[in-house]
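These notes concern the structure reproduced below.
The other protein chains are all here in position, but one chain of the complex has been omitted.
Chains: A and B, in written order; residue numbering restarts at 1 for each.
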Amino acid sequence: MFARTALLVLQKDFAIEVRSREILYTTLLFALSCVLIFSIAFVKEGEPLLDAAAGILWIAVEFAGTLALGKTFERERYAETLRALLLAPAPRAAIYLGKMLGVVALLAVAEALLVPLVALLFHAPLFAEPLLLVALLAAGTVGFSIVGTLFAAMLVRARSRDVMLPILLYPMTVPVMIAGVRGTSALLQSPADTPSAIMWIGLLASLDVVFMTIALWTFEPLMTE
Amino acid sequence: MRKIFLPLLVVATAMFAYAPYLIDGAAYESSMGLVQKIFYFHAPSGMVMLVSAIVCGVASALYLWKRNPGADHLALASAELTVLYGLIVMLTGPLWARKAWGIWWDWDARLTMSFVGWLIAISYLFVRKYGGPGSDKLGAALAVFGTANVPFIYLSVNFWRTLHPKTSVVPTLPPLIAGPFWFSALALFLLYLLLLTARLHLERQRAALDALYLEEED
Partner (left out) sequence: MLSTLLVNRLLMALALFQPAAQGEFVPVTPGTATEQLPAGPLVIAAYAIIWVAMMFYLWTIWRRLNKVESDMRALERRRAASSSAK
């Protein structure tokens, strides 16, 4: 029942998104612009700073993710479907999980675009250890989405929600970002520093477990109005 | 509680005013000299900040599950004090660091995580003030997440190589230093409790005022 509900919510979001592709395209374009602006901003002697690849990748993910989160729940609020979702005789935590998986899927598509782009623009050997990179990105994206979905869902009815989401989200996701960037930098060394990368992936995984536990606990009492 | 508040406040203030004399008499720490004396204020403030963050988190969890308004008041008051003591830590630390390490700030694990924790407390206050309806529960969830951060802040020095001293320093202080240290810690902790009481009183008055307004509207 739990897994089925989550998957149903995910399918619903996917079906809506496939029709208009609005959130997907805007998120991708925003991520692209982010990478562009940061490459222009971080220069050394007129050339883009090649060591900034790891950081720029994760910043683009974080900013694009914040945008996607805002738009996903804005859509729910606009169509007033959030109340319908909450009235459904389904465990609330499953609804949360379905929404979270949707955000992860969206960011995964964004990363599929961003990683080759960053690798290209910064001459970064991101594909030296593809499996570890995927694990790192997955763990980090999941961590970010866990916190982001919870806060975005709660801010749906709040005032000044657009500016509140980054204010709340960014400090909370700093550990995820630090681990992600350090792990990616470790992978970008030549030769790749795999023990460090594995350590950072492990840290991200444990962060994900902690965040997930707290999120699943708090979603139920939070959404009961 | 009302009656002993003012005398206790005088006692705590006197303790804090007296602390420098004790600290003067304490032994000089060999490598850092005079500037190490900031330790007597910086470390206890850090301890109180973490305690305050935990109080806020526990009260918030209570509020989320039991909807107890007293818990909500405690969470808000404690969050304000976390910001206050965090500010003290963030200002006294760099003053010490500038002399001891040669730099005002470093991005090592302890400093970064403390800064993040402090920012989370500030964002809690923002949510409570500007969040609109439902902000009390959102803030509570935020506080629960933030409190999960506290062990990371505390233990970060033990796991990562940092400029910041480890947690083993305080339990193993030599007696000449430990005396003034725990005296200052007691003074600062007592001040924390007193400020918390005052802030709680304000919050309860606010709740009473809101209830009066609601009554009037009927």
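The rule we apply is simple: a residue touches a chain if its C-beta (ideal position, glycine included) is under 8 Å from a C-beta of that chain, and two chains touch if they have at least 3 such contacts.
If you're wondering where the values come from, they're calculated on a predicted model, not measured in any experiment.
The chain that is not displayed touches the following shown chains in the complete assembly: B.
Here the missing chain is touched by one residue of B:Leu6, B:Leu95 or B:Leu193, and it is B:Leu95. Residues of chain B in touch with the missing chain: 13, 16-17, 20-21, 24, 28, 30, 32-35, 37-38, 41-42, 45, 80, 84, 87-88, 91-92, 95-96, 98-100, 188, 191, 195, 198-199, 201-202, 205-206, 208-209, 212-213, 216.
Note that in this section only the chains that are shown with their structure count from here on.
With centres defined as mean CA coordinates, chain B is found 31 Å away from chain A. Those residues of chain A whose C-beta lies close enough to touch chain B in the complex are 147, 150-151, 154-155, 157-160, 164, 167-168, 171-172, 174-175, 178, 210-211, 214, 218, 221-222, 225. Chain B meets chain A in the complex at residues 64-65, 112-113, 116, 119-120, 123, 126-127, 130-135, 137-138, 140-142, 144-146, 148-149, 152.
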